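Of the protein chains in this complex, one is absent; all others appear in place.
Just so it is clear, A and B label the chains in written order, and each chain counts residues from 1 on its own.
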Amino acid sequence: MRNLSGGQSNSPIAVNLARPKSLFWTNLGRNWYKFSRNPLSIIGLVIVLVIIISAIFAPWIAPYPEQAGPFVDFENAGQPPSLQHLCGTDNMGRDIFSRIVFAFRGALIMAIVVLALAVPPGVLLGLIAGYFQGGWIDTVIMRITDIFLAVPPLILALAVASVLEPNLMNAMIAVTLMWWPWYTRLLYGTASSIKNEYFVIAAELTGAGKFHIIFREILPNCLSPIFTKIALDVGWVILIGASLSFVGLGQQPPTPALGQMVSDGARYMPIFWWMTIFPALAIVLILLGFNLMGDGIRDMLERGMG
Amino acid sequence: METKENILLNIKNLHVWYRVYGGYLKVLNGVNLIVREGERVGLVGEAGCGKTTTMKSILQILPPGDFLIPKGEIYYKGKDILKMNFSEIQRLRSKEIAMIFQDPTAALNPVFTIGTQIGDVIKYSIALEEKKVYKEKLKILSARALKEAYLPDPERMLVNYPFQLSGGMRQRTCIAMAISSSRNLLIADEPGTSLDVTIQDQILHLLKEIVEKMGASIILITHSLGVAREMTDRIYVMYAGTIVETALTKDLFKNPVHPYTKGLLASVPKLSGGGIARGIPGRIPDYLNPPQGCRFQPRCEHSTSSCVENPPQFFEVEEGHLVACYLAQR
Partner (left out) sequence: MTQLGNDEILKAVNLKKYFRIGKDKKGPIFVRAVDGVNFSIKYGETLGLVGESGSGKSTIAYTVVGMYRPTSGQILFKGQNIGMEAVRRPLSLKKEIQIVFQDPSSSLNPEQTVEQILSLPLRLHTRTPKRQFKEKMVELLEKVELPSDYLYKLPLSIGGGEKQMVAIARALASNPSLIVLDEPTSALDVSIQAKVINKLMNLQKELNLTYLFITHDLSLERNVASRIVIMYLGKICEVADAATFFEKPLHPYTQMLISSVPVITEEEEKLKPKKIVSIGEIGSPVNPPSGCSFHPRCPYRMPICSEVDPEMIEVSPGHIVRCHLFSRPEKTDSKGV
């Protein structure tokens, strides 16, 4: 045992107490083990990676990148799936597969922006309402949250979109506005139960201020449900985004958007089935991938036995 | 030394491993344990020593998929439980062996009445023989089981929910459920630990009385040496997945041999005062990479090189008193 007596800062202690770096890699291994217990999670992860890589490298992956923009070729319109056009062509002669790959971009951007904008305020409000549970702050915050949750999501989005111009940016704003309350509710439940744990009481008894309690004691214990929900939400945001573009709000042509592609192709059913089915399957694939991966993330973040 | 005729349970060289990140937790490392008819056997050990794993292995309630039994057998009335098929095991759980869990609140389903829960136990065990069970008969048998556990007003108790009962009454209900169908071997896991001392006292005496009346055997798992001393005829002391010492209860307390047993006895605070010993230095081994030899060796002040290399075998110190330690052989 060392003998300390008013030591100086260049004592040997500084050297020995450097945070061990290998801890991160050990944890990565353990986290992967927990994630991969269920093979479905790995399938989900693969799907998600495929989607992300396709979105990033769309110009190189799509066989006809120029057809994802302003392009018409009426001679080739309505071609069924073949080796040249894996998903066929649409009514304007554009390759559907290429358009789907490019549509991933808009979908992912929407998910990222919406969640980046909705999660922080939602979490903050939920934490505060949960910590001050029972008081007026709780009531004010949660009743406002309830109002937002009470409006049917699509109606809210349509209302917002009708006020603003229909484009991707405004679609994102609309979806953000209906998304934050879910995080507030999640955090409200989590925070109000954690605040009764003994470690929070111990911090209060020793004199910690409210900021410390909320952000240093309670919040770190809420991270697993938050990240799990974010992973699962990506798919759902994209779905709502597709619903908006289905009715013409959101990404405007000629930029491809999955919902709009489904809507465009719908009137050609059932003869030209590929025009609707493939974009729809793409939406299903996205949702499936993120849901399966989200389950894996939840398994990974769950506190349990190693 | 052991009459083969009346051995009820015989655990032989049981190894149980749990699958985790990084390999296997080699929890049980050759457990040997015998219970005879009508005997009260205590299994004493601290947290993480494997006593619950051992008991779960008997009833085959280990978490599925996550464990491995590389070696060992568990003989009940001569048949190896580990080789039984599902219906044989169900019969075992229903008519032969019953477990009384540590926390009675967690062991009872909060949304069903006491009558439903104990009725289910009885119904299932009868249904193995008779095709149909009548509601009236079930009620009578349920009330009778509750009465055997000295629950007041058993007929009225049948319609109560667990939350309406005190801790002691819940534990009695669990005991009633255990004895209602299974009558040969009871396994009680830390009975009364979550209850107050005076109530725990009542529960332990109830168990004692029931076991005597039924002629059943009981394995009492506990970390409290005092409870083991009052309630058992023979004790097994367990450390890190092995039995380190076993003897008749009176012999164990009079003449403990294994350093772990001695350390444990010294650590128990005495009602007569005198301070508490310093405890046992060190911690339980990492089951992922346990020591090759004696698992207690890293913490033992008498260790030698043979302790490090090979796990010690049982050595008979006096009749019925076995110690797994090289020290005993000197």
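Here, contacts are C-beta pairs under 8 Å (C-beta built on N, C-alpha and C of every residue); 3 or more make two chains touch, one makes a residue touch a chain.
Just so we're clear, the structure is a prediction, and the values are computed from it rather than from any experiment.
Considering the entire complex, the omitted chain makes contact with A, B. Residue B:His205 is the one among B:Arg19, B:His205 or B:His302 that touches the chain not shown.
Residue B:Ile280 is the one among B:Ile280, B:Cys300 or B:Val317 that touches the chain not shown. Taking the complete complex into account, A:Ile201 is the one of A:Ile201, A:Ala266 or A:Val284 that touches the chain left out.
Chain A meets the missing chain through residues 1-2, 4, 7, 9, 11, 13-14, 16-17, 19-20, 23, 197-208, 212, 216-217, 220-221, 223, 303.
For chain B, the residues touching the chain absent from view are 46-47, 166-169, 196-202, 205, 223-227, 229-230, 253, 263-280, 283.
We take it that only the chains that are shown with their structure count from here on.
With centres set at the average Cα position, the gap from chain A to chain B is 49 Å. Contacts from chain B toward chain A in the complex involve residues 20-22. Note for the complex: chain A touches chain B at residues 29-30, 33-34, 305-306.
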